[in-house]
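Every protein chain but one is kept in place in this view of the complex.
And then subunit A:
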Amino acid sequence: MADTPTEASNAAVPLSADEIAAASAARSLPIPASCEAGVAANLALLARHARTMRGEPTETQA
């Protein structure tokens, strides 16, 4: 599907609790407890968009 010659980076959207915590620390952006579920859901959505941008199948396409 991907015919645009954009080179994909290895950058991944943080998804696991550990990855999100690490990204939060790296950006000096603490996540309030009441926001954790919402942030994780939004990161999951962004991860799907990252896969789509790279021409990779998403769950619904796989």
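The rule is simple: a contact is a pair of C-beta atoms (placed from the backbone, for glycine too) under 8 Å apart; a residue touches a chain by one contact, two chains touch by 3 or more; residues count from 1.
In the analysis below, contacts and distances are computed from a predicted model.
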Omitted chain (choose from "AtzE family amidohydrolase", "Sarcosine oxidase subunit beta", "PPM-type phosphatase domain-containing protein" or "Glutamyl-tRNA(Gln) amidotransferase subunit A") - UniProt protein name: "AtzE family amidohydrolase"
Contact footprint on subunit A, counting only the chain that is left out: 1-14, 20, 23-24, 27-32, 34-35, 38-39, 41-43, 45-46, 48-50, 52-55
